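== chain A ==
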Amino acid sequence: MSEQLPVIIVLAPLFGALVVGLAGPKDHRVCFPAVLASLLVSFCAAIAVAWHVHTNGVINYFVGGWESPRGIGIQIRIDQLNALVLIVIGVVSVLVSIFSIRPVGDGRAGKTPQFYTLYCLLCVGLFGMTVTGDAFNLFVLVEVSSLTSYALIAMGNRPRGTLAAFNYILMGTVGASFYLLGVGYIYLSTGALNMEQIHSIIAMPEVAQSNSIKVAFIFILVGVWTKMAFFPLHGWLPNAYSYCPASTSCLLAPLMTKVSVYVMIRVILSIFGAEWVFGHTGWSNLVVWLGVIAIMAGSILALAQRELKKMLCYLIVAEVGYMVGGAWLADEGNWGLTGAVFHILGDSLMTLSVFLVASIFAKKIKATRLEDLEGLFKRMPLVMAGFVTAALALIGVPPTCGFYSKFYLIRGAMDSGHWEYVIALILSSLVNAVLFFRIFEIAYFGNKPAASHGHDEAKQGGEDDLTLSGQGAPFTFLFPLLTSAALIVILGIYNGEVVEFIRIVTAPK
Partner candidate 1 sequence: MIWQFETILLIFLVIAAVISLRVKDLLSASMIFGIYSFLICLLWATMGAVDVAFTEAAVGAGVSAVFFIATVYNTKRRSSD
Partner candidate 2 sequence: MSDFFLNIIRPDFNFWIYVILMMIGLWAVIAKRNLIKKLIGLSIFQTAIILFYVSLGVKEGATIPIVEHHSGPGHPLEERTIDPEKYANPVPHVLMLTAIVVGVSTLGVALAVAQSLFNDFGTLEEDEILARLKMDPELNRRSNSSTHV
């Protein structure tokens, strides 16, 4: 059975979704256990697969048994790169599902089964995007994950969130269509859809020179950039993530953009080949500059925000700039690419932690603006501990993984002489420091009487006793947060091993 694991990772949440869809409307209590069980199956399968990759090398799985001739069926391919991404998706989805048990302020009144069905389907899409080895199959799974995320965002019942969801639909669909168009141009010049096959054909000199391949690459890149909210195309992200239900934002913010960055790296490495992409020197410089602009713009816009979640959303935009710029550094040893992959892993956990904290604030004390956070160190010490860990990681303080990913990114930038990227990275770390220390200051030194604030808001909350219970957060909030904070530190400590694992794929051949 162990050779079936790659596809089980994708199928388990699908069955979870079907169980919820069939049994959920009759009894809402079925939903959560089914979701958690299916995600845990995926998570365990992901770990088993990663272990298998570690010991035996790359796994190739041919759906339907259509192995030869090459490319007639759909191939699932798991190497070191996506094994790690799969584990991260597993961790995040399981933790957020635990967080989502208490639907306070989620705007999903009476729609719990639909929420969990969409949640599982979103995980199906993300897992599927990660494992697939087929260019067109990737499009279908991108659509699965996009469609569900549109719905999850629009479920919030807040007019601004709905408007953001509509804009997201337009931009997301245009982006996916661009990706589809790029695959069309690839198919036009190579006649193939399997990533390995396309890669071997593009290595032929007469194909590599053709205009259609270049146009295909540009379209695919623009499509993926739209999905990951790379700077000029980031318009949909801040509103969509800050006005959607809490659990949704905790799931989407860490995963959607990072998996899209993974897709970009997969496209560079597995479809077009690093030699072909970085062979066009002008492109690499251009994209690194775009990344620099994205980092600066994201940081500056984050400084201007007064709402915690909005601020975090602009930080995501800056982080995407790190990863895209880093992946395109094209230094000799591919350290930039390695750093970008490591940053995908680390940043998912950091984003998860800060969004969990922001959601806990919003749920428990109805605080969405920075000024509302006064005196929180005393009221919720554990939550703030998690927040501090994540913030230090985002700033880039040593024992956390944020430091090491920035270290590898800067090493790559120095090797390739992209000093503007180094400067942008350091400046943005400073901005992060300013942002988070501002919050710490408010939360530590501000001493607004906590009780009066809590009561006024709690009356509106009605039956949710959470708001009233004041001190501390319940276990289902704390467990995901503290786990992810711990993982941030653990990933930082074991960075050498993880990077070595990543280098098997990213090191120049």
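The working rule: contacts are C-beta pairs under 8 Å (C-beta built on N, C-alpha and C of every residue); 3 or more make two chains touch, one makes a residue touch a chain; residues count from 1.
Here is how the candidates were picked: all candidates are chains of the complex that A comes from, given by their letters.
From a predicted model like this one, the values you see are computed outputs, not experimental measurements.
In the assembled complex, chain A touches candidate 2, while the other choices in 1 or 2 stay out of touch. Those residues of chain A whose C-beta lies close enough to touch candidate 2 in the complex are 104-107, 109-110, 136, 139-140, 143, 147, 150-151, 154, 156-163, 165-166, 169-170, 173-174, 177, 180-181, 184, 187-188, 193, 243, 460-464.
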